[in-house]
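One protein chain is absent from this view; the other protein chains keep their places.
Our next item is chain A:
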Amino acid sequence: MSAAATRLLRDPVSALGLAIVLFAVFVAAFAPQLAPYPEDAYESHLLQRLRPPSAEFPFGTDNLGRDILSRVILGTRSALAVALSVVVAAMAIGIPVGLFAGWRDNWVSDVLMRVTDVFLAVPQLILALALGQLMRPGIETAMVALALTYWPFFARTVFAETRRLRSALFVDALAGIGARPSRILLLHVLPNALPAVLVRATIGMGFTILTAAILGFLGVGAAPPSPDWGLAVAEARQHLPEAWWFPTFPGLAILLLVLGFNLLGDGLRDAADPRLRRSRR
């Protein structure tokens, strides 16, 4: 694993991805300290609305006179928190399903994988929209909907790894010396599937940030006055073309953070799977 980590850092593209992600985590952790006007998450100042970027407001101000730089910084925290909760929840469902269905060959594992197929029968965003609407719209519902639409990817990944490993020699040996299936799965199969899960999770972070932003933009995710990036772009539409800075900077923030996770995921995939590295060389 440490050899893989060295390889990862030596690739400038993945190192850049890691740097972006670490920077975002830092910004999210110290958002209230870093934001020039932390109270602008909720307060409005109508006298200074729609000011262009200046030394005072580097990213300009929005339709309620709030500092866009501060809101972009404060929005980092919620974007990361939403994505992390969604990915962790999706893993909590997908990994057990994948392990169980991959280990056995009975009707239960068949049913589990058929259910997985059902969730993959519609594109994620459409399903998330439908689920979000069936429940009450809001950021919590959006998160539940996103987790419910993303777990099948973890289930598929872990299923494939478990199927590959269950006939491995070391698994036979463990069964031979009397290890229980639960022990083999959790202590031996799962750690081997972890690199693939990690790659999936990293790409999933980027994907979730993007999808959550779309939900916010369409008005089914975060609600005002949340400093959500997608919501900010939606609010900005009525003030174009005059206030070009209003949608530009929140959108750039989405781009940068998703790019960071995608670059990192790309690098992790190459580091974890030597077969793929060959074609990259």
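Following the convention adopted for this analysis, a residue touches a chain if its C-beta (ideal position, glycine included) is under 8 Å from a C-beta of that chain, and two chains touch if they have at least 3 such contacts; residues count from 1.
FYI, contacts and distances are computed from a predicted model.
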Out of "Polysulfide reductase", "Probable septum site-determining protein MinC", "Carbon-phosphorus lyase complex subunit PhnI" or "Peptide ABC transporter permease", the chain not pictured bears the UniProt name "Peptide ABC transporter permease"
Of A:Leu50, A:Ile93 or A:Leu120, the residue that touches the missing chain is A:Leu120
Missing-chain contact, candidates A:Val21, A:Leu112, A:Met143 or A:Leu210, resolves to A:Leu210
Cross-chain touch to the chain not pictured, restricted to A:Met135, A:Ala168, A:Leu187 or A:Ala223, is A:Met135
Contact residues on chain A toward the hidden chain run 13, 114-115, 117-127, 129-137, 206, 210, 213-214, 217-220, 230, 233-234, 236-237, 240-241, 244, 247-248, 250-251, 254-255, 258-259, 262-263, 266, 279-281
